[in-house]
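The complex appears here minus one protein chain, its other protein chains still in place.
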Amino acid sequence: MPVDTKRVRGPDESQSPLIFLPKSAQKVVPKEGREDGRQRGQTDVRPVFARCGLVSQAKGSAYIEAGNTKLMCSVYGPREIERKDETDMKSGRLFCDFRFAPFSCQKRGAWIQGSEEKDFSLALLESLRPGVCLHKYPRSQIEVNVMVLENDGSVLAHAVTCASLALADAGIEMYDLVLGCSLRQDGATYLIDPTFPEESGSCVADNAENQGSVTVALLPSLNQVSGLQSDGEMGEETLVDAVRACIEGCHKLYPVVQQALIKSVRRKAPPPEN
Amino acid sequence: MAAGFKTAEPLEYHRSFLKENCRPDGRELGEFRTTTLNIGSISTADGSSLVKIGNTTVICGIKGELASPPADAPNKGYIVPNVDLPPLCSSRFRPGPPGEQAQAASQFVADVIESSGVIQREDLCIEKGKLCWVLYCDIMCLDYDGNLLDACLIALLAALKHVWLPEVTISKDTDLAEVNTDKKQHLSIAKHPISSSFAVFDDSIVIVDPTAEEESLSTAMMTVVTDEEDRLCTLHKPGGTSLSGEKLQDCISRAVTRNREVSKLINTVMHSVKPQNSIQQLPLLGTLARSSCVLTRVWEAVEREMVEHSKPQGSSARDLFDKL
């Protein structure tokens, strides 16, 4: 087995104390209602706090907090493309790197990027790309780095929102912002913007139909969906309703994100006093 | 004009400030940037803290896991500190395995923990030879603007003080671990190692708390770690130009005062964090207009809870700007 010599290593094997918890102490998601007081079947997304321009070294950056989900994103570039073998030099390239901080999840994460992170990186890239005017940046690359500081559900959706804020903060030309919203379908009802316990599905009754989750990335003013991910089994109508609910959820985020952007623009170029 | 000078001749630009005993950001030579601290904002970690020194931002999350103790020390636990410099924090870092600087920082933090005895590793033992705690201390830089090591150590110390581990016993019947989250305990922190970093300019001028730019222009770097009893625990000077004994003595005395300032900051913030509940809620700060869903948490809390150490005294620098 290859030995990782680049980090301070601990014991070969260690276990989270959570798996030794007695069954009675484990959290159960209520079958009715939601723990944080929100309603099932309504598009009440968690309150969001968004802020731009926190990373001094980056061209643009953003931080988003929704419930306990906290993540930040920084954008570097446009700079000269590193990979010269690309055939298509007429438009720029977008790179996305999605990472969980090791302490961000219930279970401690590994240092090396796992397949879930790779999957999220790709989903993020595909959701953002339609929103960015890449043809304005020939022969250049734009890097988007997302770091999840705390995972309390719906990380991909918030990562999309955060990354598009950071891109806008970096002054990258865009057609529109990209907003993300996700949803957990639980039988006939749904939980929008689910928390981690709601998302990971310990609330599922065993034989219920329509169990799944949907994440939508939306360009709000163009009313275009740039990313759609759906896992699990759902009837077609349920899926359509779920997507509609997510779109509605995105629109609820829009004013917050706009405010954050306005704030950052004001700070960069204060309006003339008169 | 000034901006052009700065880009074309960065070293001369800095020298012209240093000649007047001040620095481009308005600080004096021996002045630290504003240091702010936030403790306990990551609820998925058993202990966490966020430190800002000027722009440099570092977050530390500690997670405790269970393992069997090392064979050569059956009554000890593990502390595993790692510093990560993700591409997020600066364009100088690439994705992939840790680079040289991250490796050196991890090793430095590990050495300080080992040599200062901040925690007795015996305290982490649950049952001799059977079960012990592993403290994974992951320190991540979110914004790199110089003086990484100081920020890392403050973050580590503050997070260690905040760590809150459940009681674990080994059941006599099943021989398996039993975890009781109702009874939680803090670690006992024996020592307070805090570092001060210095950069040497032109072999003779010593400045404290360098920014990323100052670091890259300096001819040598040095980090001094002292504990709360003013004793020197680590002195880290990786190469560079030489330094006179006299100057070194000055640096150590500066480090001693810095230790007092930072200890005070950590204690103040620790007290302002609500009496320990398992779930911590930081205060809301009111809502912004137009939207029903704006909420202010960590960053605002940082700004609120921060205890300012040193107010920048900008006048001399501004005079200089006018001259340029």
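Brief remarks follow.
Read from first to last, the chains carry the letters A and B; within each, the first residue is number 1.
By definition in this document, contacts are C-beta pairs under 8 Å (C-beta built on N, C-alpha and C of every residue); 3 or more make two chains touch, one makes a residue touch a chain.
Definition applied: contacts and distances are computed from a predicted model.
A chain of this complex does not appear here, and its UniProt-recorded name among "Ribosomal RNA-processing protein 42", "Vacuolar protein-sorting-associated protein 36", "Protein inturned" or "small monomeric GTPase" is "Ribosomal RNA-processing protein 42".
Shown chains touched by the missing chain in the whole complex: A. If you put the hidden chain back, the residue from A:R79, A:R129 or A:K263 that touches it is A:R129. Where chain A meets the omitted chain, the residues involved are 115, 118-119, 122, 126, 129-131, 219, 222-226, 228, 231-233, 236, 239-240, 243-244, 247.
Just so we're on the same page, only the chains that are shown with their structure count from here on.
The centroid of the Cα atoms in chain A and the matching centroid in chain B are 28 Å apart.
Against chain B, the residues of chain A that register as touching in their complex are 4, 6-11, 13-18, 20-22, 25, 45-49, 51, 54-58, 63, 65, 68, 70, 72-74, 76, 97, 99, 101-106, 108, 111, 143, 145-147, 149-152, 252-253, 255-256, 259.
Residue ranges of chain B in contact with chain A, taken from their complex: 41-45, 48, 55, 57, 59, 61-68, 70, 78, 80-82, 84, 86-91, 95, 97-98, 102-103, 106-107, 110, 134, 136, 138, 140, 142-145, 165-166, 168, 176-179, 181, 212, 288-300.
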